[in-house]
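With one protein chain removed, the remaining protein chains of the complex are shown where they sit.
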Amino acid sequence: MNGFSVALLVFSGLLFGAYSIAVLEQLITLGLRHLGVALVSPLAEAAALLRQENLVPRGADSLLFRSSPFVALTAVALAALVIPLGPGLFGFDPSIGLFYFIVVLGPFVIAMMNAGWSQNAKEGLFGAFRAAAHLLSYEVPLGFAAIGPVMAAESLSTVRIIEAQAGLWYGVWQPLGFAIYLVSALFMTYRRPFDIPQAGSELEGGVLAEYAGPRLLLFSAALRAIFFLLSAMGVVLFLGGWHGPLLPGSIWFLAKTFALAAFLLWIGRFLPRLRHDQMLSLAWKGLLPASLINVALVGILILIRQGGGS
Amino acid sequence: MSGLLEWILFLSLSAVAVGMAASMLLTMSMYRAGLALMASFLALAGLFILLDADLLAAIQVMMNVGGMLVMVLFMVMMMMDPGGEMMWEMKRKMQLPGPGALSMRMPRGKPPGMAPEGEKATADHPQTYTCPMHPEVRQDRPGQCPRCGMDLIPIEAQQPAQSYMAEATTYTCPMHPEVRQQGPGICPKCGMDLRPLEETGPRAPQPHGDKGMGTHAMDHGLQGVAMARRSPHWHDQMMADMAMSTAQLPWALVLGAASALVLVVLMIRTGWPVSRAVPAEDATLAVGELLLSRYMIGFEGAAFLILAGIVGAVIFAKRERKPAPRKAAKPPAKVEVYICPMHPEVRRSEPGQCPICGMDLIPTEQRPGSSHPDHGGAP
Partner (left out) sequence: MSGPGLTPYLVVSALLFGVGIVGVLSQRSAIMVLMSIEILLNAAILNLVAFWRFVRPDNFDAQVFAIIAITIGAIEMAAGLGLMLLVFRQRGSSNIDQIQELKQ
């Protein structure tokens, strides 16, 4: 398979992932009985958005306004290349796969900030600042939480990390790291309890306030796609990737990803939305020490396992 | 990869890197300047990938995305017109030279002489100088505004011959409704002719804080400014104040070009000992091993400094919490009320924590219309 078809395949997989997250969101709020509605309503919403007028607010920084959705989608698409759906099913496997993933998602936050800034509106501006606060909050704990599996697998490559989990999933003996990763994932994808930069009731949509029509569709797709990617990465790091009895690896991978995404969406319903200063205190005073403790714990456990094993 | 593809990638990435760095200096929007620099560094990361240094490329992207984000935030905080929109509008409406999006340079040469009736400071018309942005600043001699550094402009003297009818009506500036005087004249802030009070357009809302001119007001006022009488000196002043580069730009260009030329010549002419080897090892492992073995002292030093910083911050933070010595210095007549920025209904007479949200209470002065906390809190 040459590079172009791989890229196309990955991109369509990503869009399918975004669609399935939208379906999951509907299922979580409506309940499992309304499966039909849940399957159709994201498509209906997309069609409605496509028919809306594609406006640009007055005084907006039009270059940034128009380019932000594409930058967001590009960042998400590039990050999707390193997620392996099954043994041998991945875009490309650099030796620094996980690091590459974290780094490439940085410009996604930049795209959100540009979106907020370029609207020439108060809500967008505040949303942009809060999105920047998000980036500063999640980056370090995410890195530290991801270091646990890297230490255990002795490699940054996503494929190697999955292969090393053939015995025991990392989520089982690194629960603290798993929890920190999940919290950081909620940060990165602007979900409750951290959805301040783009919440509907707070700041009328925040960074996405003035977006309408096809651009809003692109942004919604990018947000759901990044949620899908982070759930997938959580499965790669902590839930054993494609390992599982009987069924082929990719089915297991998708099932685990959806389960994790559903879990994250579900707990979001019970937690109150955090204010941005509470969010920052949580990140720097809570998550960061916890992730340092996690690194120490995982290191100790690895040494014990190595000492006791071969 | 093939040689031709590598050349194409190299040339395009280099063009982006150098071009974006140059456009950072050319653009009027500070936000875009930060983004341009980020794009330049991302192109550099692409060059690192071409040079087989993948780990360095990833580190470069990570550091620079975060770093330039912080730069952009600081610029938005500190500059008066970070989006460049005010200056863009002004350029368009006042027909100042240069394409819209490009930043303005300082005007060259000496500023043209001021209109004769403005220069002389006679006993009858003492010449007061004020700042176009801060009309409360007044002084008798020319100089710089202490608030923003702009050159002070003279408040041009009123026309001496006026009918007493004209004297009786209040004149105001359509763009600056706070400017009022009893006779016709020139607005000290923008140089527009003042109009009698009933002719002015809808009042523009006062700009919030010191940091920006309401674009709404500018919109209505700028048409007038374009047509109003403005002296070459004033025009020169406006260009000087909106410029992003100092008057030394020609020298800077010369020095920059000279240093680039010298370096290019040195690079091309020196015979570097180029080796044909190809990096064989996995860079991540090799760098990791080096860091753990030879450069461990760096980590130990950094950890020590971080620890010292945290300990120092904790120790010094505790001391600042005691307001008692400061309070004693205040005159007792002033009643200090402490409110919570998020919940202004919470009022205490001493500092503490808000019982609703836990934030520290901030002091505010007791005034009849209690102050609206200007904070980006919940609407």
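Order of writing sets the labels: A and B. Residues in every chain begin at 1.
As a working rule, a residue touches a chain if its C-beta (ideal position, glycine included) is under 8 Å from a C-beta of that chain, and two chains touch if they have at least 3 such contacts.
Not measured: the values here are computed from a predicted model.
Since one chain is left out of the picture, which of the remaining chains does it touch in the full complex?
Looking at the entire complex, the absent chain's contacts are B.
If I consider the whole complex, including the chain that's not displayed, which of B:139, B:170 or B:259 touches that chain?
Residue touching the chain left out of view: B:259.
Touching the hidden chain in the complete assembly: which of B:142, B:298 or B:312 does that?
In the full complex, the listed residue that touches the missing chain is B:298.
State which residues belonging to chain B touch the missing partner chain.
Residues in contact with the chain left out: 1, 3-4, 6-7, 10, 14, 17-18, 21-22, 24-25, 30, 33-34, 37, 40-41, 44, 47-48, 50-53, 55-56, 59-60, 63, 66-67, 70-71, 74-75, 78-79, 144, 147-149, 210, 243-246, 248-249, 251-253, 255-257, 259-261, 263-264, 267-268, 272-275, 277-281, 283, 286-287, 290-291, 294-295, 298.
Basically, only the chains that are shown with their structure count from here on.
Indicate the whole-number Å distance between the mean C-alpha point of chain A and the mean C-alpha point of chain B.
Computed value for the inter-centroid distance: 34 Å.
Inside the complex, what are the residues of chain B that reach chain A?
So the residues of chain B touching chain A come out as 29, 31-32, 35, 38, 42, 54-55, 58, 61-62, 65-66, 69, 72-73, 76, 83, 85, 215, 282-284, 342, 357, 359, 376, 378-379.
Which positions of chain A touch chain B when the two form their complex?
59, 61, 63-64, 94-96, 99-100, 102-104, 106-107, 109-110, 113-114, 117, 120, 126, 129, 132, 135-136, 139, 156, 202-203, 275, 277
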